[in-house]
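The complex is shown incomplete by one protein chain, all other protein chains being positioned as in the whole.
The block that comes next holds chain A.
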Amino acid sequence: MGAYGDLVASIKATNFRHVALQTISLGMIVTSALIIWKGLMCFTGSESPVVVVLSGSMEPGFRRGDILFLHMGKAPIRAGEIVVFHVDGRDIPIVHRVIKVHENIEKGDYEVLTKGDNNTGDDRLLYAANQLWLQRQHIMGRAVGFLPYVGWVTIIMTEKPYIKVGFCCFLLLPFQLKNIFISPSLNFKSFHDTRVRVVEPDPWWAWAHASILFFLWN
């Protein structure tokens, strides 16, 4: 009765302005993360500027769980570059290296053949039926940067959805609610101050949440 009464009292004592401020601040952090993502898409010219390596076909260079930064650019693709491409009919993009290039001046275009470093054959088996070469429209970008191991967060979240759900229900939401409802009213009670206390969200805490939400969304 005592705890329940306290909870009800603290919910009633919540300042609407405070809740609105917390929600808007969190929303702004999430939206600025989204802005950064979309801005990266524009800047690099690639539809997915950050990708996670999912298979071992490029070992020992790229292992499962590594992150690649992509950039498209206008320069033509040359042999030796690592490209990420889509094959018609498959939804997962593939990261492999270009081994052959042939240009077509009159069309102003070029065709490439790719192969994974660890594969014993070229990628013609992976292309669509009757497709022997990749064209520019299939290529999402070429890899310019590399970060090891960070992609495991996305792999775990995607492949084990109960971790994703559990994280949301048991960690994020209660922590958010606690911050919005309970802690400010505790502060309010302990000080004999009748002015409204505005609690600024700790920026590092909010950024951590935004990055976790980013990985979940991806």
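Note that a residue touches a chain if its C-beta (ideal position, glycine included) is under 8 Å from a C-beta of that chain, and two chains touch if they have at least 3 such contacts; residues count from 1.
Just so it is clear, contacts and distances are computed from a predicted model.
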item: Hidden subunit of the complex - UniProt protein name among "DNA repair protein RAD51 homolog 4-like", "Signal peptidase complex subunit 3", "Distal membrane-arm assembly complex protein 2" or "Tubulin epsilon and delta complex protein 1 domain-containing protein"; value: "Signal peptidase complex subunit 3"
item: Omitted-chain contact residue, chosen from A:39, A:73, A:145 or A:166; value: A:145
item: Absent-chain contact - pick from A:38, A:100 or A:160; value: A:100
item: Interface with the unshown chain - residue positions in chain A; value: 60-61, 78-82, 97, 99-105, 110, 117, 120-122, 143-148, 171, 175, 202, 204-205, 207-208, 211
